[in-house]
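Here's a slice of the assembly, chains where they normally sit.
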Amino acid sequence: MWGEIMKVAVLQIEGTNCEEESYAAFKHFNQDVEYVHLNLVKRGKKRLEDYDILFIPGGFSAGDYVRAGSIFAARLKAIAWKELKKFVEDENKRIIGVCNGFQILIELGLLPGVDGISEVPEAALMVNDSNRFECRWVYLRKERDTSFSKEVPELIALPVAHAEGKFFTTSKILEEIEENRQVVFRYVSPSGGKAEYPWNPNGSLNDIAALVNSYGNVMGIMPHPERAFHWYQHPDWTRKKREVGDGYYIFKSLLHHK
Amino acid sequence: MRARELYPGVYEIDILHATDDELMEISESMGLALSMEEMRRLKDFFASLGRNPTDVEIHAIAQGWSEHCSYKSSKKVLRKYIFGIPSKHALIVMQDDAGVVEFDENHAYVFKIESHNHPSAVEPYGGAATGVGGIIRDILNMGAKPIALVDPLFFAPPDYPYEKLNPGIKHPRYLLNGVVAGIRDYGNRVGIPTVAGMTYFHEGFVNNILVNAGCLGIVRKDKIVRSRVDKPSLLLVMVGGRTGRDGIHGVNFASRILGEKSEEERQAVQLGNPILKEPLIHVILEANEMGIIKGMKDLGGGGLGSVVGEMCYSGGVTAEIYLDKVPLKEEGMAPWEIWVSESQERMLLAMEEKDLDRLREICEKWDVEMSMIGKTKEGENLELYWHGKKVLDLPLKFVTAGVEYERPYKIKKVEKMQELPVEPNYREIFLRLLSSFNIGSKEWIIRQYDHEVQGRTVIKPLQGVIGYESHGDAAIIKPLYDSWKGIAITTVANPQLGEIDPYKAALYTVDEAVRNLVSVGARPHSFSDCLNFGNPEKEEIMGEFVESCRGLGEAARFLGIPYVSGNVSFYNEAFGKNIPPTAVLMAVGIIDDIRYAVTSDFKEEGNPIYLVGETKEEMGGSEYYRLIGAKSTTVPEVDLEELRKRSEELLKAMKKGVIRACHDISQGGLAIAAAEMCLGGNIGAELDLAPLGFMRADFKLFSESATRWLCEVQRGKEKEFESIVKARKIGVVSGNTLRVRDDSRWLFNVHLNIMRERWRAALRDYVG
Amino acid sequence: MLKATIIVRYKQGVDDPEGKSIKHSLELLNFKDIQEVRVAKYYEIYLDKPLEEGKREVEEMIRKLLVNPVIHDYEMRVEEL
């Protein structure tokens, strides 16, 4: 839907902390974006249904105590589960969760979403195999064109910054994910080959870095596109020229395609 | 100690009739950490009032007079050397909680570095975390948005034998792990990138580790908030965390020598709560955007007492405080405990009554507590109330202005000498240096910190080909969305030089700070200093302090770089041992256009390599001599004029775009600088040391002489470069090994993969 | 008053990186013969409820927040103080 202005909510609670970069990315495309604190939704001051896109940014919501994203998810569920389900069932709407946002979508049961929406989590983003927070850049191969990835080149570089990003699920669900072609990005080596640590920075099964649900309108991604929006945010810009950052293309896809 | 209960929880302490011994007993049993002289002064003062003090009053005064709050040992020296370096762009210097410096027409940057040594030695995780939390508040309370953190750290070597540890002292590995985890968990959770630091290992830190934390923020000039209030009838509102018994006597603790008993000093230890701080940052910034904050200070060392005192005293007003209005974590706290508690995550705001509801609305959105706890007023005396009863009534000046000492000092004479060891096996010694603790890769630490959150880190702490990055000299932050201007940040300290000659070490530290900033293309702009020393009551230690300050002051004054904030940490002594003098600089540079920034990694096969600066036979304090166990007191000399000239030349050449990579030469000398440049670029180099002239090859390779850089110059631009920068061509980027000869004699030839393996193993094998 | 003790472990077959890392650290400290280290989350929740109601409530907390059934098993004990 080229040119049309979307209403975007960047959700936040205490500990959310990549909201500014995310906000700036939408602003760059002149979208109608605002910060929406969960407390405002809870008190009826903001309504999810008024937005076209929900963006759940990275950070350490509520400290990531218990498990990363679990508290945010539980709270969102308690406040607006019905609205959220309606949101997902509306094919014109989009939800994207980055890093902590991905963890939240998993905990909510909106991802992997092999059958749409699940009431209980069907996967987990577990503690990295290295057992450490890892702030580093990785290479991703695009596995599929979706409304989040259509504009993205085949091989991109994005930064990760998380302690809990190992995608894990049962073998049955993993099979279904692959069958449904829900993997949007996979970690790869710099040349595009199979990723070993540190190229797969967390030990994710099947090198999964980003997933869409089976409806195609909810995406979770561990690396941070909003931190790689401009060329000068790439770590190797003194060696290699770019017009824009690789994360730019994800926002472009999201905003220019329905 | 004779005491009488006035009201529940409040005692009158009889000092008027106390003998000297009893005075000291009072100081001891109340945990005041005051000297005999100070106790007598206290007694005389109350004698002049004709009454005894309450316990609240005594605690309030002890707090105000602590080393930590009053800088009683250091102030005279600081004033002489460090303060008052003239600068066009410094806006607020050494007055408020952090220094404020002009960034561009409409913006200022705000920064400061501080120590959190004692708490981190006792509880590394919580100590380091609260150190980060505290320095963030210092930036925040100027109204600035915190955008970068730094963390210079000092430990004993990780292979220190367990058996040699003194009782109660934790192993450096445990401390390193805990400290890094504490900084990581706090910094990452509040969403502020940790972009620079240093990690230094030296046996002298075995009993006293040093954990310094610095923070930098950005603020619109019209939104700067002062740490003072100069109007009466403003409300004082506490925002954030509750007040508890934790952190009581933290400042007295910080001004005391660590010993076996420190294990019990639990109350001075806190864990910090980043997830209370994160929304608090939002609350403060939103309220400040509305323009409703008339003065602000964070509650750090000294708690409410020192905050109210300093905030009002510097603005020329006083205050009345209702201690019962302070929200508490636990019931039954005595008023004096509330007054001195150092519980984390609290801010005190001065504001007009009409704005209270607007603040309340913001606080509600973010689930942050607030409470009006007092008012400013005119007059001399500070008044504290407890359920309507007055429990303190004292001249603010007496409580806050504190005491000042002129401590005697002795300057140690340095006899110049230098052993000449037999020539080493070059390949072996090079690899040993590469894998030594102080030189080896710090990746294990750097990557546990989110150094990119907020998306502003345009030059990262690790630089080079993705996945192969090596050490950079400084990080660059691009603070504003619509401006190319950037802020470069680095931290520097040289304890190994300091223990030989603190004055020359200080000059060298300034030199290195400048080198690091210039390496990335930034012009040095301002400094914050964190001075970590032993017990100032010892004349030699005080001498080290004076000499360090003299060096820091002289060098910065010559270069026209002001110190805009700082911190002194004394009493880093335990079991009769003092730390080596450790003057830490957090240095900030400005780069007008980040598109001209330069990184340390070699870029391209065939580019020539140049050496800038003079290499001299100054091996004192070098990593090479430490490693082979050779002695030298001949530490590098700094020629400030050379430093200025070379820096200007390099910056000019960078602006022309002829320099592709630049790295200053520091620990490990030329050989290590070249190795790091190879590692980051994942490409080799060939060097010939003949142009350095006649000197031992090991000195050429490993000397740490000041004011030197290695530059990779764009091929074809040699003439242009040489016309701008005084430099010698010593090699070329090529192949996949680092090969070094001295004229016709080959010294070593090592493959990149071997270098990388050794370099990465340095820490990795100890930290798991 | 009730005290609920909840131990949340990784399921058999799910890797425990924290346990592994502690094992490694212990080995670096020269502790030999360690077969395995496993780590769990341990919560104590004190609440003012009658026993049966309290039990139900704690189970709900576990379901809503404390456990992800894909990777976790848990033990729960609720006692009256």
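Should a chain be cited, it is by its letter among A, B and C, assigned in written order, with residues numbered from 1 in that chain.
We adopt the following convention: contacts are C-beta pairs under 8 Å (C-beta built on N, C-alpha and C of every residue); 3 or more make two chains touch, one makes a residue touch a chain.
No experiment lies behind these values; they were computed from the predicted model shown.
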item	value
Formula for the whole complex, using the labels of the chains displayed	A x1, B x1, C x2
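Methods note: only the chains that are shown with their structure count from here on.
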item	value
Geometric centre distance via CA averages, subunit C-subunit A, whole Å	29
Chain centre separation (subunit A, subunit B; CA means) in Å	36
Whole-Å gap separating subunit B and subunit C, where each centre is the average of the chain's CA atoms	39
Shared-contact residues (touching 2 or more other chains) in subunit A	none
Subunit C, residues touching no fewer than two other chains	21
Partner subunit A, residues of subunit B touching it in the complex	184, 188-191, 274-276, 278-279, 364-367, 446-455, 457-460, 462-467, 469, 478, 481, 594-595, 597-599, 601, 603, 660, 681
For the subunit A and subunit C complex, residues of the former touching the latter	66-67, 70-71, 74, 77-78, 107, 120-124, 126-131, 168-170, 203
Of all residues in subunit A, those that touch subunit B in their complex	14-15, 17-18, 20-21, 24, 37, 39-40, 58-60, 62-65, 132-137, 139, 157, 159, 161, 190, 198-199, 224, 226-227, 229, 232-233, 235-239
